[in-house]
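A single protein chain has been removed from this complex, and every other one stays in its place.
Think of it as A and B in the order they're written, each chain with its own count starting at 1.
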Amino acid sequence: MTSGAVSIRNVSKAFGTFTALDNVSLDIEPGEFLTLLGPSGSGKTTLLNVIAGFERPDSGSLLVDGVEFITKPPHKRDLGMVFQNYALFPHMDVFNNVAYPLKLRGLAAAETRERVRQALETVQMAHLSGRRITELSGGQKQRVALARAIVFEPKLLLMDEPLSALDKNLREHMQIELKRLHDRLGMTTIYVTHDQQEALTMSNRIAVLRNGGIVQLDTPKHIYDRPNCRFVASFMGETRMLPVGRSGDGYEFAGRRLKLAQPPSAADAQWLVVRPERLGWHGDEARDNRIDGLVVDVVYRGDSHSISLKLPGDHEISIRRAPTEDKPLPEPGQTLTLWLKPEASVLVEEAP
Amino acid sequence: MTAAALDTQPLNAGLLGDDERRHRLAMFGLSVPAMLLVALVLLVPFSWLAWLSLFDASGALSAENYARLLRPAYVNSFVSTLEVAALVTGVCILLGYPVAYLLSQLPKRAAQILLVFVILPFWTSVLVRTYAWLVLLQREGIINTWLKQLGLISESLPLVNNLTGTVIGMVHVMLPFLILPLYASMRAIDPVYLRAAANCGASPAQAFRQVFLPLSAPGLGAGAALTFVLCLGFYLTPALLGGGRVAMWSTQIADAVAKFANWGAASALSVALLVVTGLILWLMKWGVRRLGTSLGER
Partner (left out) sequence: MHLKRLAIANMLGAATALFMATGAFAAGETLTISGFGGNLQKDLRATLWQPAADAAGVTLSEETQDGLASVRVQVQSGSPTWDIVHLGADECAVGGKEGLFEPLDYNTIKTDGFDKKAYGEHWIATNTYSVVLAWRTDVYKDKHPTSWADFWDVKAFPGRRALSTYPQEMMEIALLGAGVAKDKLYPLDTKLSLERLKEIKPNISVWWSSGAQSAQLIKDKEVDMMAIWGSRVASVIKDGAPVEFTYDNGILGYGCLAILKGSKHVAAAQKFIAGVVSPEVQARIPEMMPYYGPTNNLAFKVGKFSPDVLAKSNMSPENVAKQTFIDANWWRDNNELVREDYSLLISN
């Protein structure tokens, strides 16, 4: 795998009055696992289809290893793709599905067999190569689709919400497998999902899309810890946004001045990002930010309790109490004090 | 003792079982009128015909009616019926497949409007359509007259009163029967398969041949089988457009009913047609499955 650099320049696409892609530019490094993350209608699938050649943009450029791809028909692009519902050919068995790209490339029968075997082994499906597609489970179809996409060793692998049809346990398992596979094969991978957990687990970088544009492009850690706007922040995790006010050269919430480790992403920051797992039961009045709230209800969740709090200004947040926590379980009506460390206190504004 | 026995009985099992049976009976009841109708207008008369075919004119049990079918006149018309049906089905596929494909690729609304034109011939009587073809195709008909006026031909083309005219007329009648099931099955093919094929490196032509065609094979098979079987029973069109040359099995049946001394002879013809039709349908079903698989594996 020598290369696989993708350079997207000023790509726009409108469907009637709806703007699907709004002047999008994006550079993807060779071998990178990049995720396009966003809600439906954000343009992530349209962008993937533009790269695959299924959608003709209104304007823009697409360079793969320096070669202009934008007018190339899809069958000449040599990109592997895993489709949302796998799109395995129902009239072919597993072997013939995986062999199909090789046959189109005119490979000899013996070499085709060998490479299909390797690809199926990679996804641990070699034992089922004679099965009909209808006889496979969802996870097995997923693996065959993946084998078909990688069997001709494309420079670029595209995946369109490939795990969305699987149940939760299998999905989490496949996430790890896909990541390992990418580490092993090293091909540039562009992955489309609306699931932030998937994006955080697998990606080298995540591009968060909204209304046809990229809102933030960064590593998973930065995206999660340092969102550049309210949209990105609320898209990741079980986030609550608390409005903050200016106070001199700083910011305050509920009358208390906020202690911040980093300057806010923008001068006019309006929101404090509160994630339940970052709220502490213990804190230092001098060092940490204190948040007081009234306990509304306490819900048992097996691995923890979920406690809903009403904060001043009628904002509601919820936190978890692990069984290892030594503080007693609060009761509804009680006042509870929680702590947020300065490095976990992130301020964002409405838009980046 | 009694109390102990009752204790082993699952709670309400009897009541729930009755409920289930009542429900099934009600569902079955809904289909009774249709089943009675089928039995009355199809099974009973046909069984009667099949029974009659086993007796000769004097009322004795005999294979005479079936032995008759081996005479050259019957063998000839039987073979010719199969040939005509196969030819018409073939032409229908050649003409109908592209139409169904076009319709299946159009937006639903546009396709529905165009479908009306496909179904339009259903609204006219076969007799009227057949005579219309006569007007168009005959020696001094519209087509030959135009071609002669344009100087394209000097002698009229023999377009009707032969096999050509029969096939043209029958194709016109049968085309919707092929297009409709084919269109329905093509609509059901997810366009993502063609994208997947393109992504694998298949040109549009390759994707069509290796993916779309095999996936449409069941619909094509259903349409072709329907067309073929309906063609076997054609009577009017070959009689009017065939110029007497196109011998159809149905003509023989009508002749037998009208002219032979008993119903047995005609019954034997009908039974033979039914058996052959069933056999052909079965073969076609088997063949379509083979076709789909072999196209996929090539």
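In this section, a contact is a pair of C-beta atoms (placed from the backbone, for glycine too) under 8 Å apart; a residue touches a chain by one contact, two chains touch by 3 or more.
Computed from a predicted model, the values in this text were never measured in an experiment.
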{"item": "Contact list for the unshown chain, restricted to visible chains", "value": "B"}
{"item": "Full-complex contact with the absent chain, from B:106, B:143, B:257 or B:274", "value": "B:257"}
{"item": "Contact with the hidden chain (one of B:80, B:104, B:250 or B:270)", "value": "B:80"}
{"item": "Candidates B:88, B:118 or B:246 - the one touching the absent chain", "value": "B:246"}
{"item": "Missing-partner contacts on subunit B, residue numbers", "value": "71-74, 76-77, 80, 134, 138-141, 158, 161, 239-240, 243-247, 252, 255, 257-261"}
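Here is the rule we go by: only the chains that are shown with their structure count from here on.
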{"item": "Centroid distance [mean C-alpha coordinates] between subunit B and subunit A, Å", "value": "53"}
{"item": "Subunit B-touching residues of subunit A, taken from the complex the two chains share", "value": "52-54, 73-81, 83, 85, 87-92, 96, 100-101, 104-105, 148-149, 152"}
{"item": "Residue numbers on subunit B that touch subunit A, as the complex places them", "value": "190, 192-193, 195-204, 206-207, 210-211, 214-215, 217, 292-293, 295-297"}
